[in-house]
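Here it is: the structure, laid out below.
The complex appears here minus one protein chain, its other protein chains still in place.
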Amino acid sequence: MPCIHYCHSLPHASASFHRRLEHASSSTSTKGFPSMRHHRTSLGLHPLAPLQDDHAKHERQDLFWSRVRTTLREPFSEFWGTVIMISFGNGSIAQVLLSTGQTSGAPGGSGFGNYQSVNWGWGLGVMLGIYVAGDSGAYLNPAITFSNCLYRQLPWRRFPAYFTAQLLGSMVGSCIVYANYISAIDYYEGGHGMRTVPPAPKATAGIFATYPQPFVTKASQFFSEFIASAILMFVIFALKDRANMGMAKSDQWFPFMLLFLVFGMGSCFGWETGYALNLARDLGPRLMSYALGYGSEVWSAGGYYFWIPMVAPWLGCIFGGFLYDAFIYTGQSPVNAPFLGLSHFFHPRREVRAKLQAEKDLQMV
Amino acid sequence: MPCIHYCHSLPHASASFHRRLEHASSSTSTKGFPSMRHHRTSLGLHPLAPLQDDHAKHERQDLFWSRVRTTLREPFSEFWGTVIMISFGNGSIAQVLLSTGQTSGAPGGSGFGNYQSVNWGWGLGVMLGIYVAGDSGAYLNPAITFSNCLYRQLPWRRFPAYFTAQLLGSMVGSCIVYANYISAIDYYEGGHGMRTVPPAPKATAGIFATYPQPFVTKASQFFSEFIASAILMFVIFALKDRANMGMAKSDQWFPFMLLFLVFGMGSCFGWETGYALNLARDLGPRLMSYALGYGSEVWSAGGYYFWIPMVAPWLGCIFGGFLYDAFIYTGQSPVNAPFLGLSHFFHPRREVRAKLQAEKDLQMV
Amino acid sequence: MPCIHYCHSLPHASASFHRRLEHASSSTSTKGFPSMRHHRTSLGLHPLAPLQDDHAKHERQDLFWSRVRTTLREPFSEFWGTVIMISFGNGSIAQVLLSTGQTSGAPGGSGFGNYQSVNWGWGLGVMLGIYVAGDSGAYLNPAITFSNCLYRQLPWRRFPAYFTAQLLGSMVGSCIVYANYISAIDYYEGGHGMRTVPPAPKATAGIFATYPQPFVTKASQFFSEFIASAILMFVIFALKDRANMGMAKSDQWFPFMLLFLVFGMGSCFGWETGYALNLARDLGPRLMSYALGYGSEVWSAGGYYFWIPMVAPWLGCIFGGFLYDAFIYTGQSPVNAPFLGLSHFFHPRREVRAKLQAEKDLQMV
Partner (left out) sequence: MPCIHYCHSLPHASASFHRRLEHASSSTSTKGFPSMRHHRTSLGLHPLAPLQDDHAKHERQDLFWSRVRTTLREPFSEFWGTVIMISFGNGSIAQVLLSTGQTSGAPGGSGFGNYQSVNWGWGLGVMLGIYVAGDSGAYLNPAITFSNCLYRQLPWRRFPAYFTAQLLGSMVGSCIVYANYISAIDYYEGGHGMRTVPPAPKATAGIFATYPQPFVTKASQFFSEFIASAILMFVIFALKDRANMGMAKSDQWFPFMLLFLVFGMGSCFGWETGYALNLARDLGPRLMSYALGYGSEVWSAGGYYFWIPMVAPWLGCIFGGFLYDAFIYTGQSPVNAPFLGLSHFFHPRREVRAKLQAEKDLQMV
C-alpha cells in the first residue's frame, strides 16, 4: 500500500508530490472531472486534492457527494480540525470552571480538574485537531496560515478558504461545548438563562473567548499575546525545519510536539490574557457567545480587549517567523533575499509576477 | 524474525495478510486441524487466527490447550484487554475517592491523587488494554466494534464474540478492583458491608459504574454521552485513516494517542455523566456492583440513568463515524455510496449477499 | 555504524545475536582473554558480554579496568539502573513529603509537588533506569527476572548476579536520597538525628521503604501487592510479545510504556501498600534506613509488614506471567507444554538436563 509522505515547507518536494498525484490522477479517475479542478482553483486551492492514490482510484469517487468532498477537502479538514480543537479546549475550561469547589461526589474532593487540565485540554485539542485536519500546514490558526504564506511559499490564494473554514469550525466547536454544558452553566450562574461576562463573580463567558486579568495594562495585554505568538511561530518553524536536526523532527513527532508546545504556552504564558494566540480560537467563540446571549459585554469587557487577540497573534507570528528565518533557517524564504527581503517592498509587482510564474511551473495553480 | 504488520481498516490489506497466513499455515501446522477452523467460523471469527508465522510453526501447537488458545484468540484478547482497562480505570477512581481528604501519611498532605489521576488512569488503562488485546479493531468497546462493522467492513458475525468477551472482561476487571479495595471501602463507607450509591454522601458505587451529577437534566445526560462518543469515534477514525496524513498515523502511535484522547475525554467531557462512552465499561461493573450488594439503587439512581450509557454511545459512535466518512474519509465505506449509503436500506438483502460473497472471495469467512 | 538490535524473549534470536558477537569477538580482541569468558561463566553470565562490535574492537579493551567493565557488564548495568530508579523514586517521595504544607516560597502556595509527582517520579525512574541498564530483560526487579527465567528461557544461573546487583543498587540509590535530604529530614522530623517510622505523625521512613495504610487488613495487604504485581507482569509480557501486535510494540516504545505502566500502578493500586512490587525496591532501602538509624520499627511497623513486599511480588509475577502465557502467548513457554507445564514437576531432572543441553548448543553457557 503506497503511503503518501507529505513534505511540508519544501516547495519543490511538495510540487513533486503533486506531480505524482497529477500523474496518478490524470491516468485514472480525475480525468473525467475538469469541473472539480476548476472549482478547486476558483476556491484558491491546489487543482488536485491531496488524496492517497489508492483511495483516489476508488470506483465510487464519481458520486456527487464524493466530488464535493474531494473539491472541498482542505476546507473540510480545517473545519473539522478546528471543531475538535475548540471542543476539547473550550470543553476543558467549561468542566474545570463550572465544577470549581464541588466537593460532594468529586474524587479527590475538589472539583473535576484544575488549571493544568485546561492546559492539557488545549494541548491535546490542537494535537488531535491536527491529526483530524491532516498536516495541512495551516495548523488551525489563521495567523500561522498567514506566516506560512509569507515565509514558506504557501500560495496566498489558499488563505481565504482556510480562514473561513477555521472561523466556522471554531464557532461550531464552541456551540457543541455550549450545548453540552447548558444545564451546568444555568446551575453555576445561578438561574436559567443567566449569562455573565468577567469580571462578574460567576461569569461563564470565559469558557468561550479569552478575557484578561484585571490588573494587566493594555500594553502588557498586547505584549503578552504578541510575544507568546512569536514563540509559538518560532518553535513551529524550528520543528518543521528539516535542515535543523534531520530526521529527529519527522512528521511523526510534529503533532505530538505541538501538544507540549501548546501545553507549555498555557503553563508559562497563559495567565495574563488566556493565550488565545489565534484569531479563530478567540473570535469564533466570542461571536457565538454574543449570539447566545452573553450581551455586548463580550466586546466591551477588559477595556474592549477583544481586538487584541485579533491583531497581536498576526504580528507576533510574523515577528517570530522573521526571527527564525533571519537567524537559523537556511532554506528558501523571503528573508533569505537581498536586504532581508525588504526589496520585495520596492518591486512588489515584479515579485508577485515571478512567484505566480514559479507556481504555474510547479502546477500549483 | 518476521514481523507482522497489521493493516487495519483496509480490508484488502487485511485480506492479503490473511492470505499470507493461510499460505504459511496450510503448509505447516494448521493443516491437521480442520476442527479449529470450523470452531472459529462457528464463533463468527476469521477461519485463521492472527498469529505470527514463527509461533504458528511452534511444535507444541498441537496440545489441547494451545488449540483452545488459538481458537479463542480474539475473544481472549478482548477479554484480557478489557480486564486491564477496567482494572486501571476503576482502580484509579477507587484510590482517589477512598483516600479523599486523608492527610496523615499522604505525601503532599491531601489524599492519594486527584481528579486528573482518574483521567490518567482511564487513558493509560485503554492504552495498555489495547497493547494487551492487540490492535484488534475492537477497542474494548462494543459501540466502536459496532461502528467498525458498519463503516469499516468488519464482518457482523464477529460482533457477538467480541461483545461477550468485552462484557465479561469488564465484570472481571471491576471484581479485581473490588477485591483489592474491599477493606478500604468498608473503612470509607463507615462499616463492614455498608455499600451506598450516589448521591449518598459516602457512596462508593461510583467507583464501578458512572452516575450523573444531580443538576444535569435527562436531555443533557443523553447529549453529553452522545456527543462525547461521537467525538471519540470521529477522532479514532481520523487516527486510523492512512489517507489523511500518511505515515504519521502509523500503528506505532495509535495506542499512545488513545491515551491522550481518553484523557482528554475525561478532562473536557467527564464531569456531567462520568464519560462512560462504552456499554461494556459501564454495564459490566454495574452488574457486578449489583451482585456484590450495592442494591437496586445502582439501577434507579439518577432517574434510572443506567440505560443512557447503554444507548447513547452506540448512537454517538454511529453519528461520529458518519460525520467522518461523510466529510473526510475517501476510502471504502457505505457512506461513499449512492445517496450517502441510504440505498442499503432499500435493497438490504442484495447488499448483504454481495458483501458475503466479497468476504468469501477474500477468505474472511 | 552497526547497530545491535536486541531480540528479547526469543531465545533463538538472542542466540543468533550472540553467535554474531562470538564471531566478531573471536576474530579480534577477546581471543586473548579466555579468562574473561571463564570469569563471566563462573558468575552465571553469558560467556560473551553484549557489546557492540565497534566498541568491542576498540584498541584499549585490553586494559585491566576495561576487562573488569566487560566482565561485569550486566551486573554493572543492573546496579546503575537500580540506582537511578531508586534515586528518582525515593527522591520524589522525599521532596513531596518533606515539603508538605510549605507555603512561603512555594510557587502555587502548597509544597513542592503532590501525590501525582510521586507517581511520575517512580514511572520515569523506572524508564530512565531501563535506559541506563540497557534492556537486559531484568527490569531492575528480582521478581521480574525470576519470571523471565521461569517463562522466557533466561537461564537460572543468571539470577544470582542480577539479584545481587539490584539489591546493592537500591541500597546505594536510597543512600543518595538520604544524603541529599538529610538536613530537610532533620527539619521535618523536628530535631537533629530524629528518625521515626509510620504511623508516627512526622515519620520519614516512608521515604525509603513502603508502609501500609493503618486500616488495611493483612489479607488485603497481601492481595494488593499480589494483584498489582500480577498486572505488572501480565502487561510487561504483552508489551514484549512480538506476536501480539507486531512492530507497534518495538523496543523503542517499551521503556516509554513502562513509564505509564508504573505511573498507572501508583495512580490505581498505590495507596494501600505503596506499590513496592519489587523486593529490591523495598528491601534495599529498608535495610539502608535500618542501618541509618530508623530503629527496629522499620521491621515491626504495620504488623511486621516488611515480609509482604518480599514475598507477594514473586507470587504475583509468577501468576501474572502464567495468565499471559496460558491465555495469549503462543511462543515457547513452559505453559505451552503438556499439562500446562506441570509435567516439569514430574520429571525435573530430565527437563533440566535437556534445557542445559539446548543452552550449550546455543553457546549460552
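A, B and C are the chain letters, set down in written order, and residue numbers restart from 1 in every chain.
Just so it is clear, a residue touches a chain if its C-beta (ideal position, glycine included) is under 8 Å from a C-beta of that chain, and two chains touch if they have at least 3 such contacts.
Remember, it's a predicted structure, so these values are computed and weren't measured experimentally.
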Shown chains touched by the missing chain?
A, C
Residue in contact with the excluded chain [from C:T71, C:Q116 or C:Q153]
C:Q116
Consider the whole complex, including the chain that is not shown, and state which of A:F64, A:W156 or A:F260 touches that chain.
A:F260
Filtering A:L72, A:I93 or A:M233 for touch with the omitted chain leaves A:I93
Where the unshown chain meets chain C, residue by residue
1, 3-6, 51-52, 54-56, 58, 60-61, 63, 65-66, 69-70, 73, 76-77, 79-80, 84, 87-89, 91-92, 94-95, 98-99, 104-114, 116-117, 120-121, 124-125, 127-128, 131-132, 134-135, 176, 179-184, 187, 250-252, 254-256, 259
Interface with the undisplayed chain - residues on chain A:
7, 10, 13, 93, 96-97, 100-101, 110-111, 113-119, 198-199, 201, 203, 206, 211, 213, 215-217, 220, 223-224, 227-228, 231, 234-235, 238-239, 242-250, 253, 257, 260-261, 263-264, 267-272, 323-324, 326-328, 330-332, 336-338, 340
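Please note the rule applied: only the chains that are shown with their structure count from here on.
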Sort the chain contact graph into one of these: line, ring, star, complete or other.
line
Over half shared or under half: which fits the residue numbers at the contact of copies chain B and chain C, same or different?
different
Chain A onto chain C, rotation angle from CA fit, given as a multiple of 5 degrees
180
Between chain A and chain C, the Cα-mean centres are separated in Å by 44
